[in-house]
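Missing here is one protein chain; the remaining ones are kept as they sit in the complex.
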Amino acid sequence: MPETPTEPRTRRRLDMSSPVVWAASALLVLLVFNAVVNPGFFALRIQDGHLFGSPVDVLKNVAPTLLIAVGMTLVIATRGIDLSVGAVLAISGAVSFTIIDGSSDPTSPATAAVAIGTALAVGLVLGAWNGFLVSVVGIQPIIATLVLMTAGRGLAMLVTDGQIITAENPAFDWLGGGFVLGLPAQVVLTLLVLLVVAALTRRTALGTLIEAVGTNPEAARLAGVRSRSITWTVYVFVAFTAAVAGLMTNANVSAADANRAGLFIELDAILAVVIGGTSLAGGRYSLTGTVLGALILQTLTTTTLTMGVPDEYVRLFKAVVIIAVFLLQAPRIRAALGRRRRSARTSTSPAVPVPAVEGDDVRPLTPASSAEPADATAAEPTTTDQGALR
Amino acid sequence: GSSDSGSGGSGGGGEDGSITMGFSQVGAESGWRTANTQSIQDSAEEAGIELQFSDAQGEQENQISAIRSFIQQRVDVIAFSPVVETGWDSVLLEAQRAGIPVILTDRSVDSEDDSLYETFLGSDFVEEGKKAGEWAVENWGSQPTYVAELQGTTGAAPALDRQEGFADAIEGTDNIQVVASQSGDFTRAGGREVMEAMLNSNPQINAVYAHNDDMALGAIEAIEAAGKVPGKDIQIISVDAVRDGMQALADGKINFIVECNPLLGGQLMDLAEKVVAGEDVPKRVVTEETTFTQEQAIEALPNRQY
Amino acid sequence: MSTAAPRPAAAPVVEMSGITIEFPGVRALDGVGLRLFPGEVHALMGENGAGKSTLIKALTGVYRYDSGTVTVDGVEQQFATPADAQAAGISTVYQEVNLCPNLTVTENVVLGREPRKRGSIDRRASRERTRRVLAELNLDLDPGSILGRHPIALQQLVAIARAVDTDAKVLVLDEPTSSLDAGEVAELFRVVRTLRDRGVAILFVSHFLDQVYEISDRMTVLRNGRLVAEHRTAELPRLQLVQEMIGRELSTLEHLEREPAHEAPADAVPRLRARGLGRTGAIAPTDLDVHAGRVTGLAGLLGSGRTELTRLLFGADRASSGTVEVDGRPVKLRTPRTAIAEGIAFCSEDRKGEGVVGDLTVRDNVLLALQARRGWLRRIPTKQGDELVAKYIKALDIRPAHPDALIRNLSGGNQQKVLLARWLLTEPRLLLLDEPTRGIDIGAKAQIQALVSQLASEGMSVVFVSAELEEVLRISDRITVLRDHRTVADVDGSTATLDSVVDLIASGGDRA
Partner (left out) sequence: MTATDSATGTAPAPAPERPDRSLGQAAYAWLRRTDTGSSTFSVLVTALLLVVLFGAGTLRYENFGYPQVALNLLVDNAHLIVLAVGMTFVILTGGIDLSSGAVVALSTVIAASLLQKGWAAPLVIVLVLATGTLLGWAMGAAVHHLQLQPFIVTLAGMFLARGLCFVISEPSIPIRDDLFTGLAQNVIELPGNTYLTYGVLIALVVVAIAVYVLHRTRFGRTVYAIGGNEQSAGLMGLAVGRTKVAVYAISGFCSALGGLLFSLYILSGWSLHAIGMELDAIAAVVIGGTLLTGGSGLVVGSLLGVLVLGTIQSLISFDGGLSSWWTKITIGVLLLVFVVVQRLSTRSSR
């Protein structure tokens, strides 16, 4: 019997065709650019035992977006989307501040605990609501969550009576301005959530099942996967991350602004996920990519601020950079760059068939289009796609 | 506060002598705006004017369609705070054809034909910027001052005007230099993030001009986190004089606030009654506004309504 | 390597030579040639994964080949898109149904070449044309119905109708008969012969040797991406063909003979007992007993309701009437999960839509059902998973034997094997197999049949559905015959003959 070609299994090789690699390079370029334009950018100083400097600001300011983006990654992997995270964030902030503000002992840790607990619980309920609409009633996710996106902000303002509520509670403020081991508490918290999610999806079968539901829901259902509960769960989870993010952002300024807090954060979160290489069509996802995506966005913002780009040019500047990042991500361009690199190395390697069908887009028909192999050993492009965090 | 959602349904007043006013508000984008709404609602009740209130959620098209629906409902007088200055001619013309007088509040429109509205009641943003600038010249002009300007939403009229007024006032004062200028979107979070970045890139900054109190409050957080003392190491001017801002002023964290008074409900109702009765009113009514230093703030704080 | 076969006098309409295509890690085609002459039916033969579909896609501009040439009518061509190939007169039915499920039958048939009147689509003419081609295939289908609501076999027929509805020079049919029953195959062949007599060149892929010998004039044999030989069908003994396809003597071919019937205690409680099980509009209330250790075959024509019945037994659709007992216990099969919890497994006939999870690897696909049953928290330990997967890859001869290959890159037959592995792995007590051998080559088919018998003799109950009646007869202990969405007979597998079952199917029979 003829041999089937066997390939060395390369699970941990750096695959130049993976979107994650390109996201990482984009981030690197951005950082180098900063270092050149802005010599002070990497200047870290230690003050009262805490780290300060632009990189720390980037990490701290990315925390809420990143947190939500992690939840959003899972939602998107199931073919969904959640537009309501901004509203949930606002509600969480509004609820917690209203509780602190209205309590008889606004500065006690117990009050903070009640406030945090209630806010998180409200977040879970809202997530359950979204999940219910999507997985049980069967409304398209974008519309189902649009409902809460609109009404949720109203609810938040109802809670605060349209006012910006301020309150000082040391325990609560720690969420916004505290430090752990010299790092801002927000960063540490986010890292923690990230690690838990990574462990949950990689150490258990959750990741695979989510991908199965996102790739072929009917096949997953017939294989006995609890598609409905999985879908439901990811919506609950993303709302939870939004609620945590709400606590952070509001604690950060010691005020709950129901109308403006987290405005457009859903777009940032989705953008981060997509820059990280996860397809909105559902299926395979990459948490590493999401982290990189969020970092790219935040670094970009911080760059424009520290560079002092004139206000009227800020958006154009960001647009141009983001377009550049996207172009790098384009499978065709990556393939072309990858080929150039490869043929420079070995000219004997045969040309790989290029997609010929018009319109092979996210799920190409052709072998070559999903990922151009760096060389013949990259037999399983998608297993190497995923970084350590998946 | 919240209002009774069941109270609508009765348009077309006038027959029984009471006045019906259609009021289209920009939205509820800030504490200032909520205070403004509150004042209008309270004053209407006090004056016995029936208020048809509509919130535009920050969108001009919603305001236009709200005004159209006021026209359909045959209200006696229409008042609104335009989202943006331009683009009101058509709908104002419709109101005029329907014989309904219009009062502008808070922000003006740039219509060439000023017969389209009866009067404009509101503050002058350029003037506010000027007042801020004049105080800066007086108090900072003597030593080198590096100002960080926290702008409002890019393209919004208050942001543009406050920037312009301030720039006019400090022109020619060599010691005062605006070294960084970024939009903080009128929010605390925006103010904080922008200030953090500015402090990193421009360590010499020793003064802040914020287009509203919220951004100033956000900046204070950033300044404190960076280990500096707001109001001393870095002096702050801001605009609005909402309660939290006044508190910070009284606490010495802000140095000077230009008031932008949201409580124009009373004046509005007076004007409305006159307009409906056919009396003459001035084309421009400026709201009574002042400025606050730290001492004045301590004094004024207990009686502050918003 | 290739023995040149004597060929007809005319010049070939398509000539491919030296075609090589390489996918990451796999050389799917290696210098393969193919000649198609006008007025012949040419069979392309080979095991699963031999490269048949890939060769067809190279011809029709889906894949670009690395080397080699394609000439059509003597002109060298490299089609950039399937549209170009179509324009050059090559009409193709690909292996997996490639139609638009959201559109109606008519719209699918005429898509891209709609009759037009004054610039806009002439819907009446479209409908008429569709009626005509459907009638040509003797197919009773509402042209206005949505394609996706029809069973996969009917969709396949619509795809054929679409391909036939052109005046193509070349008609390519990649496994068109994999889920058709004898009657439809006959209709199809009638049409194919008509076309051949008109001078059309037809390239035909099938794993049914009988069909190939019946219809084809010549054949090209591929093995593992290489050209083995080209023959005149009449001159090639079956045994030699099989040898050329698999590269060795096929000992298992003997197993294709009848499997021994499994003994079943007559008085035992059936593993599964359905009473009055039905679903409005899909299947009339049906009684069915499935005993432990036995294979129950469902026989019937296309659309007779076999799939519908198996889906009800799995809870994939909700029954509107009737009761089900498992081992004498009444159970409610509300969802697939409840069925799985009762030890029931179901392998769907629609492998693309309801089977493979394309973005996942072979490994994840194989382990999916087992993992789903364990719940997400208890992940199958890596080592255990690897062992299981390796075992089934070997047992079912899945190629390439890579657990980490993406399943969507596997050939159709190999995907089917992966899905079988997915369910065998869960060691079900009742296995519902809907067309499990669809698109599987003869060697593997024999293996799978042997496996099913063996599992049954080890105590598993199996419900077996296949469009190939011989297969059902060969493997089943009892055969339930369906017709027009209701059961019409229930016969003993050991005494039933092909003729008697065909009779039952045709006549409707009396309840046995």
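Labels for the chains are A, B and C, by order of writing; each one numbers its residues from 1.
Keep in mind that, in the parts below, a contact is a pair of C-beta atoms (placed from the backbone, for glycine too) under 8 Å apart; a residue touches a chain by one contact, two chains touch by 3 or more.
Quick caveat, the model's predicted, so the values are computed rather than measured.
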item: Neighbouring displayed chains - absent chain, whole complex; value: A, B, C
item: Sole residue of B:74, B:228 or B:274 that reaches the chain not shown, by the stated touch rule; value: B:74
item: Selected from A:29, A:124 or A:139 as touching the chain missing from the view; value: A:139
item: Per the touch definition above, residue among B:39, B:52 or B:145 touching the missing chain; value: B:52
item: For chain B, the residues touching the chain missing from this view; value: 1-12, 22, 25, 27-28, 34, 37, 51-55, 57-62, 64-66, 68-70, 72-74, 84-90, 93, 110-112, 153-157, 160
item: Where the unshown chain meets chain C, residue by residue; value: 62, 81-83, 85-87, 92, 94, 98-104, 107, 111-112, 114, 116, 119-121, 131, 134-135, 137-140, 144, 146, 157, 162, 183-184, 187, 301-304, 484-485, 506, 508
item: Interface with the unshown chain - residue positions in chain A; value: 83, 133, 137-140, 142-144, 146-158, 162, 258-259, 267, 270-271, 274-275, 279-281, 311-320, 322-323, 326-327, 329-333, 357-365, 369
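Assume only the chains that are shown with their structure count from here on.
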item: Centroid spacing, where centroids are CA-atom means, of chain B and chain C in whole angstrom; value: 71
item: Distance between chain centroids, defined by C-alpha means - chain A, chain B (Å); value: 36
item: Interface hub residues of chain A, defined as touching at least two other chains; value: none
item: Where chain C touches two or more other chains, by residue; value: none
item: Touching residues (chain side chain A, partner chain C) in the complex; value: 1-2, 4-7, 9, 11, 203-206, 208-209, 211-212, 214-216, 218-226, 230, 283-284, 350-354, 356-358, 363, 365-368, 370-371, 373, 376, 378-383
item: Residues of chain C that touch chain A when the two form their complex; value: 20-27, 61-66, 79-83, 223-224, 246-248, 314, 316, 335-337, 340, 346, 348, 353-361, 364, 368-369, 371-380, 399-402, 404-406, 408-409, 422
item: Contacting residues of chain B [partner chain A, same complex]; value: 1-2, 27-31, 34, 37, 151, 154, 180-183, 185-189, 191-194, 196-198, 200-203, 214, 217-218, 221, 225-227, 244
